[in-house]
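Of the protein chains in this complex, one is absent; all others appear in place.
What follows is chain A.
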Amino acid sequence: MLRGFRSFHPFVLLLYYIIVIAGLMMYQHPVFLTAALLSIIFVNLILDKGVELNKWKYMIIFLALFVFVFTPLFNQQGNIVLFELFSRAFYLEAVIQGAMIALTLSGILALFTTFNIIITSDKFLYLFSKFFPKWALILMLALRFMPLFRKRLADIQDVQEMKGVSMKDGKLREKAQNGMLFIQILLTYSLEEAVQTADSMSARGYGLQKRSQYEAYLWKSRDWAMLVFLLLLSLLTLIGWKSNKTILTLTPELESMMLQGHSWFYLLSWILLISLPIWTEGKEVIKWNFYK
């Protein structure tokens, strides 16, 4: 039994990701982006104690630094010169721009680590089969073949090594050639086998009628509640974006980074939107501690 954020209907979860990614791209303001990144990191921590994020952290840090360093180098729009290096001016505006892009990028990447935790491949295939039923069937078959072929490849490699064909030593050219030979063997081997699978599918009546589907995910009343809530928050997000309260104006004149008036309200609803997993999961944590 799934609990917490994971137990919502896949459509609701997909909508959450679409809205948050769109929001990350629209809200180009350091305060909003920093708040978003911190919330997403917190979501990661509450979902799996940051295990998945840990795997990606070097890539995220590298890309963020890369963007942060190189944007001011190429972006030559601005009024306030910070310093000059190799007869190239570095503008404060460009540095802020670089920081915002780096924040957006790391926010999106960190969000995708939660995507990989929440939208497991069965949910992904469920969503896919709603839009492209036939393609989803091919994907399901292929996904099952992956571990099978991996095993077969290991077998093929063992057998060929006995004959002296291996990828362990020799020149790069020979290694690559031998590796491709294994794939070649795997192809003929698996295609012959696949015909059997296909014939067994036909024997069970594949293609005679319209394919029926097993509904693994039921739409519950809490999904309605979540959907309404998501739509409301995304409407607020959109209004905030339209009113320009959530975007930092860089040109022609740099705006103050401090939030004023309505901006605080939009910040609150933005954090509320991103942290939906936190308080659905947090409820479970509190319940667990209470009953214990």
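Annotations
Operating definition for what follows: contacts are C-beta pairs under 8 Å (C-beta built on N, C-alpha and C of every residue); 3 or more make two chains touch, one makes a residue touch a chain; residues count from 1.
Heads up, the rule we're going with is that contacts and distances are computed from a predicted model.
Of the candidates "Membrane protein", "Hydrolase 2, exosortase A system-associated", "ECF transporter S component" or "Subtilase family protein", the chain left out of this view carries the UniProt protein name "ECF transporter S component". The chain that is not drawn here is touched, among residues A:Leu15, A:Ala89, A:Met167 or A:Leu236, by A:Met167. Check A:Ser7, A:Gln157 or A:Ser263 against the missing chain and you find that the one touching it is A:Gln157. Interface with the hidden chain, as seen from chain A, comprises residues 21-22, 25, 28, 55-56, 63, 66-67, 70-71, 74-75, 97-98, 100-101, 104-105, 108-109, 112-113, 115-116, 119, 121, 124, 132-135, 137-139, 141-143, 145-146, 149-150, 153, 157, 167, 172-173, 175-177, 179-180, 182-184, 186-188, 190-191, 194-195, 197-199, 201-202, 206-207.
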